[in-house]
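Every protein chain but one is kept in place in this view of the complex.
All chains are identified by letter, namely A and B, in their written order; residue positions are counted from 1 within each chain.
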Amino acid sequence: MSGSVNRPAFAPASVADDLSARGFGRATRRILFDKWIGRLLPLLFIVVVFPILDMIWWIAQNALPTMTWSTLTTPLYGDVGGLYGAILGTTYLAGLALAICGVLGIFGGMYTAEYASPRTATFARLFGNILAGTPAIVIGYTGYFLLVLYTGWGTSIAAGAITLSVFMLPWVFRTTDLAFLSVPPTLREASLGLGATHRQYLFRVGFPVAFPRILTGIFIALAIGVGETAPLIFTAGWQLAPATSLTQGTSYLTGLIWTYFDEPANLGHLLALSFQAAFILFVIVIGLNVVVQIIGARYRRRLKGLFA
Amino acid sequence: MEVRGPEHLLELPGGTVPSPSDLQVVRSVMSGLPPRARGMVSYPSSSEPRSGSVGVTSPAPSSPSTGAPHPKASQPAGSPGQGGDRADWKCPNCSAVLPKIGADGYVTCSFCHAVFTTGQPTVAPASALSEMMAGELALSIQGLSVLAGSKALVQDINLNVASNKVTAIIGPSGCGKTTLLRALNRMTELSGLKVRGQVLYGGRNIYGAGIDAVRVRRRIGMVFQRPTVFPSSIFENVAFGLRIDHEPEDVVERTVITSLKRAGIWDEVKDELDRPALTLSGGQQQRLCIARALAVSPKVLLMDEPTSSLDPIATQKVEDMIFELKQHYTVVIVTHNMQQAARVADLTAFLFQGKLVEFGLTKQIFESPREKLTENYITGRFG
Partner (left out) sequence: MRNQPGVARLSNPPGGMSLRQFFQWLSGAAVAMIPLYFIIAIVATLVYASGFQNFGWSFFSTNWNPNPNDPSVAAYGWFDFAVGSAITSAIALALAMVLSLGLAVCIVSFLPPFLSRLAAPVTDMLAGIPSVVYGIWGYVILAPYFSKVIDPWMVGTLGFLPGFNATPTQYAGGVGLILAIFILTIMVVPITTALVRDSLRSIPKELEEAGLALGATRWETMRRVKIPFIQRSIFSAGLLGFGRAIGETVAVFMVIGNEVTLPTSIFGGSTTMATLLVSQMDSAFTYPLLLKALVEIALVLMVISLSVNAIGLRLLGRKTVTGPGGIE
C-alpha cells in the first residue's frame, strides 16, 4: 500500500455502524416498534368511523324507501303528511337566528381583531369560547324565561330564533376574528403605508381578503342552527301547520325527531318521518361542512399566493 | 501498488450479524470514552466485492470471482458490457475508473481526490489535497441530486468528506447548502424532497434498501441553525438519545458529562444540571445542542450555520469547540461567514445554484480559487 496514489478507505466501522435494519439490538427493536405503531394507529379510524358509517347506513335505510317529493312539500297533519312545515320552520328559525348572530358576530369579531386593545381582545375571545361551551339546554332555559315568559311573547319563532342565535354567535365571532387575524400583516402594512386610512384598509383590503373565511364561520353557524334542538324545545313551541308569522310557534326538523322518535310502532309513519328528517339534517349539515372545507382550502391556497 | 475499481467503495464490512463480543463494543462506544481509545472493531478489507447486494447499484460491472482488479486491466472506460451510451469516467490523475452518475460537471476522483471537469481531462493534480484526503473517508457523496417535484435544488454533487477533518460548505444564499447538508442524514425526506444518487457511509449507501433513517441519524448527527433545546433540564436534554436507548443510569451520566465537556459547556453548567435548559443563553443553548448530538456518539456531525444566531463571543466558543471536535468526529459545516470557514475548516466546497463548483483545501479555495465563480464569491462580487 505504498506509491503515489493513496487508496481510499472508509473510516473503520464498528458493529454499531451497521446501517441495515436487520440483525439484533435495541435500534432494531425501536425501529420495529415504530413501524408497528404506524400500522396499528390508523386502525383507530376504523373504530371511530365505523359507527358513523353504520349510523348513516341505518338512517338512509329507514328514510329513503318511503321518501318522495311530496314528503318535502306536504305539511304534517295529525299523523299524516310530510315535512313541509318542519322544513319551513327550520328555515325561519335558522335564517332569523343567522341574521341576528351574523351581524353581532361579524362586528364583534372585526372589532376584536382590528380595534380592541390586546387585553380586551383576550377577554373577548375567552368569553366567546366560554359561550360556545355553554350547555345548549341552559341557553334554552334562559330563552324560555326571558323571551317566552317575561316578554309575554309566548313560544314563538321569534323567541326560538333569538335563543338559537345566542348559541350560534360564538362561531361567527370566532371565525371572523381569526379571519382578520390571518390577513397577512404585510398586506396590512402595505396598504396603511400607502396612506390608506384604517377604515379604507378594513373595507378595501382586509374584508375582501378575510371574507371567504368569515363565510365559513357563517356556514358553520348555520349548520349548528339547523342541527340544534335543546335551545328550541322550550322556546319555539310546536305547531304542525306551516307558520305564517314570527309570533307563532312552529315545527322544525330537529323538533320533529325529538317529538316522534319514541312514538309507538303503530304510528310507524311518524317514525319514518323522523328518520327522513334526520337524513335531511345530516345531508344539510355535512353539505355545509364540505363547503366550509372547500372554501377553507381555497382560501389557504389564495393566502399562500398572497405571501409568495 | 494496488488500485481497485470503485466497487471497492461498496464493500460491506465483514459479517453482518454482531457477535456478543461485538455488542460489548457497542456498549463501550456509549461509555463516553474517545472513540479512538475504545479499540473499535475494524474490519479487514474484504476481498470479496459485494456488488449489488445492498441496494447500491454497482456502477461498474465487476468480475465476481476474484478480488477487484486494477481498473486499467479489466475495466476500460466505457466498458461495452454496460450497454447503451453509459460510459464511465476516467480520472486524468490516477486513471481510476469512476462510475458515471449524473450529468457532466465537476467530478472528484474517489481515489486520488483530484477534481476534474469531465470533457476537459487536464486538471490540477492537487497533491496537497490528496495528502489531506489520504486518510479514511467519512462520507462519499456520489451524483447526489435533491429534487422538489421536478426542480433540482441540489444537482449532481460528487464530494468526499475526509474523516476527522472539518469540511465547510459555502455559497450564496439559496444555493442549496442546507438542502445538501440535510440530504447527508436523510432529513430531506421530512420535507418531502426526493433524493437521487448515493451517499456512502462506511461503504454503504445511506439511501439503500433496508437502511433505516433512524440508524443513519444516529451515526450522522445534525446541529441546526437555531438552538432547539427541549423544554426539559440541561441533563435530560443531553441524555435524550441515551434514554430512548434505555441505557443504564451510570452510562447515561458518564456520557452526558463527557459530551458536555467536549461541547465546551461543562464548566458553565456543571453545578446546575437540573436547571431548565430554556433558561440558558443562546450560545449556551447551541453548545448544549451540540453536546446532545455528541451524546449519541455520531461519527459525523453536520452543522448548519451553527453560529449565525450567536454573538461574537459565543461564536468564538463554538469555533474553538469545533476545532477540538476534529479529534473525535468528522465535521461538515455550512456557513455564510467566510472568515469562519477560513478559520475552522480544513477543506472547503463552494456551491453555486445547487452545483458543486469547486472543492479543495480551504487555503487554496480562499487564496487561489481555480474557478471564476468561486473567486467572485470569495471576493464578494455577489452573494
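Worth a mention:
Assume a residue touches a chain if its C-beta (ideal position, glycine included) is under 8 Å from a C-beta of that chain, and two chains touch if they have at least 3 such contacts.
Note that the structure is predicted; figures quoted are calculated from it, not measured.
The residue from A:Leu192, A:Val205 or A:Leu240 that touches the chain not shown here is A:Leu192. Here the missing chain is touched by one residue of A:Thr112, A:Ser156 or A:Thr250, and it is A:Thr112. Contacts to the hidden chain, counted on subunit B, fall at residues 185, 187, 190, 192, 213-215, 217-218, 221-222, 224, 226, 228, 230-232, 240-241, 243-244, 289, 292-293, 296. Interface residues of subunit A facing the missing partner chain: 30-31, 33-34, 37-38, 41-42, 44-45, 47-49, 51-52, 54-55, 58-59, 62, 104-105, 107-108, 111-118, 120-139, 141-142, 145-146, 166, 169-171, 173-175, 177-178, 181-182, 185, 192, 197-199, 202, 213, 216-217, 219-220, 223-224, 226-230, 233-234, 254, 257-258, 261-262, 271, 274-275, 278, 281-282, 285-286, 288-290, 292-293, 296, 299-300.
Here, only the chains that are shown with their structure count from here on.
In this assembly, the C-alpha centroid of subunit A lies 50 Å from the C-alpha centroid of subunit B.
Residue ranges of subunit A in contact with subunit B, taken from their complex: 1-27, 30-31, 34.
By the touch criterion stated above, subunit B contacts subunit A in their complex at residues 1-4, 9, 13, 16-18, 22-23, 25-26, 29, 40-43, 45, 54, 94, 110-113, 130, 133-134, 136-138, 140, 160, 163, 200-204, 206, 208, 210-212, 214-216, 218-219, 244-246, 297, 299, 330.
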